[in-house]
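== chain A ==
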Amino acid sequence: MEEQLVTAIMMFVIVFPLFMTAVIMYVGQQSERLCNALSLATAAATFLAVLALYPEAVGGSVVEYDLFEVLPDLAVSFRLDILSYNLILLSSFIWLLATIYSIDYMAHEHGGERFYPVLMFTLGSCLGIFLAGDFFTLFIFFELMSLIAYILVIHEETPDALKAGYKYLVVTILGGLAIFLGVIICFELGGSVSIGEGPLIDEVSPLATMAFFSFLIGFGIKAGMFPLHVWLPDAHPVAPSPASALLSGIMLKTGAYGLLRMIFDVFSVEIMQQANWNLIMAILAVITIILGSAVALTQEDIKRRLAYSSVGQMGYVVLGMTVFNEQVLTGDIFHIFSHAIMKSTLFLAAGAIIWKTHKRKISEMAGLGRQMPVTFSCFAVAALAMIGIPPLNGFLSKWTLSLGFLEGGFAVYVLVLLISSMLNAMYYLPIIIPAFLGEREEEKSGDKEGEEEDWEDEAIVFNVDEATFRMVAPMVVLAVCTLVFGIFPANIPFDLSRLAAEFLLLGG
Partner candidate 1 sequence: MMETIESLLHNYYYFIAVVLFVIGFHTMLTHSNLIKKVIAMNIMDTSVFLLFVTIGYVQGGRPPIMDAVTPPAGVDYINPLPSALILTGIIVAISVTAYALSLIVKIYKFYGTIDADEIAEIRGREE
Partner candidate 2 sequence: MEDQIVRMICRVIVPFIQIYGMFIIIFGHLSPGGGFAGGAIAGASMVLFALSFNLQAGSKKISEESASLLESGGALVFVLAGVVALVLGANYLTNLEAGFPAGTPGRLFSAGVIPVITLGLGLKVTSSIVTLFYHLIGGEEEEH
Partner candidate 3 sequence: MPAIEHYPIIMVAGLLLLAFIMPLLYIWKRNWCEPVAIFAISVALVMSLCIIYEVVQGDAFEEGYWMGGWEHFGIEFKADYLSSYMLAVIHGVGLLILIYGIGDLKKELVEKVRGWYYTLYLLLMGAMSGMALTNDLFNLFVFMEIVAISACAIISIKEDRECLEASFKYLILSAMGTGCYLLSVAMIYMITGYMNLDMVGETMALGVGEYPLNILVAMSLMVVSFGVKSALFPLHVWLPDAHASAPSPSSAVLSGLVIKIYAVALVHILFRAFPMEILKEVPMTDIILWMSTLGIIFGSIFAMVQENFKKMLAYSSIAQIGYVFMGIGLFDPERPEETEALVGGLLHILNHAVMKSMLFMIAGIIIYSAGLKKIRDFDGIGNRLKWPMYIFIIGSASMVGIPITGGFMSKLHLAQGAIAVDMPFFVMVIIASSLLNAIYYMPIFINAFLSESKHENVTFKPVPGSMMIPVVILGGLVLLFGIYPAPVIGVLESAVESLIQ
């Protein structure tokens, strides 16, 4: 493809959603249908545009484009390489599905005219983060996305949501400021903040340490890394389910992406090892994995349990960054894919359950599997993938990671993965098994009250009462992806991950 065309498409995927935000905001006040249609069209067009970049990205070429200079030496610039491509492909795909899902989900909620523009704006800024050509641009889009996502978090406007939202906002600003500090130090030490110009900081100094910790705090907050995860279990459950899916599925990954870029573009593998920073990250990641999984066990609310599970899973991603061989990095990047797909499925399914039955407590979900078989099947597939049952994609990523850890001589990390998988099993299985096999609450209470009602309930129990097609379809698509990407180890995401890992290890 011609360079200019690629650049044009690249700019299109960022600017188009941002532009459509304004249009949807305007249209949303007039017509709900048009608003839905436009949002869908935007997400679809963005996804198609991203697909069009596929040959270019896989071909290994790097496209750079400077938009304009804000300050001397600090430009807003964009850059497409294989790692960015991985993430924009993933985001635009999940975004498309979440948008489809939202149409029915939001139909009964208030504030759709606010939800869709924000959804599109976060899409644009999220792609902006992944396509940023330098840390300054990355920081700006990061701040924009994080702050606008606040509106998604507080969408329900309940007191809980407001409280969680405030926590989210403060923590996000703290994270933004930390990244800001990191970018400044980076600019001062390296004279540039461009991505892909080799290590910007090439020796360990107090300032460099400060930069490392600033980035770690900033991106770590976003990635929900211990001890900065405090906002996450509050914020994700209160958002509307499609938004939770995106928050957990994609927006957490911006933090992981930032950390990857930090390791390979601000610093270098040598410096990370020399200063033992990778060990610091690994320790935090291990704590994150164990803590996230353990706390998830104690959660009664389904969405909170999923949110804590996200904390644990992000721990894998961070842990994977600390060992620098191709196998681990492939697994790491593939886990970004897997987790995004699995967690989105889970949140979408949970959303459908809550939407249909208004039940959030796990104990109340017994027997619902018979009422909503498709939804619960999708949930089950994704949950099993989370646990790491073969042949699902979660297994593939854990397998690759474990192989890599062994190769790199970090056998103990494999142990951590195993423990965590056990914990995962302990908190996911009690949702799935009673859902299909257990008795419904109404049945139990019916037993006590009398025969007749029991009989009536019986009739309802076997009534299949699924959510609407537009809500079920995205889940099914995602669940199929979970399966497919697990069964065929030579699938597209896996190849892309491997390419990205190679690319990173070759020095960006």
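Annotations for the structure displayed:
Note that contacts are C-beta pairs under 8 Å (C-beta built on N, C-alpha and C of every residue); 3 or more make two chains touch, one makes a residue touch a chain; residues count from 1.
How were these picked? Simply put, all candidates are chains of the complex that A comes from, given by their letters.
Only a predicted model underlies this, so the values are computations on that prediction, with no experimental measurement involved.
Shown alone here is chain A; of the other chains of the complex, listed as 1, 2 or 3, the one that touches it is 3. Listed in rising order, the residues of chain A touching candidate 3 in the complex are 69-71, 139-140, 143-144, 147, 154, 157, 162, 165-166, 169-170, 173-174, 176-178, 180-181, 184-185, 187-188, 207, 210.
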